[in-house]
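One chain of protein is taken out of this complex; the other chains stay put.
Entry: subunit A
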Amino acid sequence: MSASPIIDIRNLRTHFHTEKGRVTAVDDVSFHVGRNEVLGVVGESGCGKSVTSEAIMQLLNPEITDFEGEILFDGENLLALDEARLARIRGNDISMIFQDTTSSLNPLYTVGDQIIEALQAHGRQSRQEAARTALEMVKATGIPSPEKRLSEYPHELSGGMRQRIMIAMALVCRPRLLIADEPTTALDVTTQAQILDLIMQMKAELDMAVVFITHDIGVVAEICDRVAVMYLGQVIEDSTVESLFDAPLHPYTRGLMQAMPTIESDPAEDLYTIRGRVPSLFDVPTGCRFAERCPYATGKCRAEAPTLEAATDGHKVRCWHWKAIAAGEMTESEAELQAG
């Protein structure tokens, strides 16, 4: 029973209809999150991590979006549900926190009102009860003088406090899954650490699963159990944190790791960079999506797209040559990169 995942995404495709034509922002993404597990979703801007999270919450404009595949939440396919059922799941069973704390709270209401709103949207409590629950929740987030904060407006709070309020809002209905969409990106480093601690503490208290979307691979190492690395709308590597940091298999992940400065790295030396740039979604390569930038790319990579295959137990990778690369049989070939 406890082995079944809380959310199981199977072959999710998300297409947007734009003026320039149909764009597939998320292409064949599959991952699952077990109960009480923290999954990190990593990738650079535009790789589809936010779209995936918005697809789970069904927040995308249905008039311009098509979905394929399945998003099973506790066995229920979210893509097949009607708006009324979805509204009951959102905030109640699945909650989300956002990156931008400034504009994610309505400036016209006090933060207390907005937390109460979250409770009343699910119609479980009277206003007094809701106010009490809200206060408890805000206390739990560790804000100093919580009673006073509740009657303040968003602009009167600092970014870190606003993020705590957002977390209180998201968790006040005790969801089973929290989606955190880069919750610490807009905060300074000390506050980041506090917010991460808070999320982990809340996760333990409420016994919920967390999908943590970020582009900070250091954060992933710190708090996640498993990681899905995304590139251009696809999951290219999916593994446990230990396995990924011990032995990254995909050339892109290896590149990301190398690009991270460590305490031992020589300050005078240039940081490693991945060559080239992410192709446009309007011009997706036919073969492997990373081939153009990959130092190991061969003709096969450019012609045929690899699938996500299991390398070891619990470690999946989308690359033709992961075995050879891991064994050190292939070297970075500059000449071939330039030719391609």
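Here is the rule we go by: a contact is a pair of C-beta atoms (placed from the backbone, for glycine too) under 8 Å apart; a residue touches a chain by one contact, two chains touch by 3 or more; residues count from 1.
Following the convention adopted for this analysis, contacts and distances are computed from a predicted model.
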item: Protein name, per the UniProt record, of whichever chain is missing from view ("FeS cluster assembly protein SufB", "ABC transporter domain-containing protein", "Response regulator" or "Peptide/nickel transport system permease protein"); value: "Peptide/nickel transport system permease protein"
item: Omitted-chain contact residue, chosen from A:Ile9, A:Val38, A:Ala55 or A:Leu105; value: A:Leu105
item: Residue of A:Met96, A:Leu150, A:Val235 or A:Leu249 touching the missing chain in the full complex; value: A:Met96
item: Touch residues of subunit A, complete complex, unshown partner; value: 57, 59, 63, 83, 87-92, 95-96, 98, 100, 103-109, 117-118, 121-122, 166, 169-170, 173
